[in-house]
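Yeah, one chain of the complex is gone here, protein chain that is, but the others are all in their spots.
And then chain A:
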Amino acid sequence: MSIKVEVFSTPGCSHCDRARDSLKTIAEAFGEHQVTWRDVNLLDELDYAVKLGVLTPPSMAIDGELVFAKLPSAAQLREALTRRLDRQRT
């Protein structure tokens, strides 16, 4: 089963767009069979964002759990995904 990465942001945030695109590249490098990526417009899915506890967008959830209240660095994301994939294998 692939890991689901969701990034909560609002349209019109150019800073968010740049940061998100570079993280997306990292996630996509794992391959879609391992990591899927979803951009969430939090104004469209406010209830879901609130349910996960998003308070300071842009934020990132992994498998329905708010893991990064603020977007992680490239290294942090790579590490978090690798750790989860390792856990799935064992």
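The definition used in the following text is that contacts are C-beta pairs under 8 Å (C-beta built on N, C-alpha and C of every residue); 3 or more make two chains touch, one makes a residue touch a chain; residues count from 1.
Definition applied: contacts and distances are computed from a predicted model.
Asker: Look at the options "MerR family Zn(II)-responsive transcriptional regulator of zntA", "Urease accessory protein UreF", "Na(+)-translocating NADH-quinone reductase subunit B" or "Sensor-like histidine kinase SenX3" and return the one that UniProt uses as the protein name of the missing chain.
Answerer: UniProt lists the chain that is not shown as "MerR family Zn(II)-responsive transcriptional regulator of zntA".
Asker: Taking the full complex into account, find the residue in A:5, A:19 or A:42 that is in contact with the omitted chain.
Answerer: Hidden-chain contact among the options goes to A:42.
Asker: Which residue numbers on chain A touch the omitted chain?
Answerer: Here the touching residues of chain A are 10, 12-14, 42-43, 46, 49-51, 53-57.
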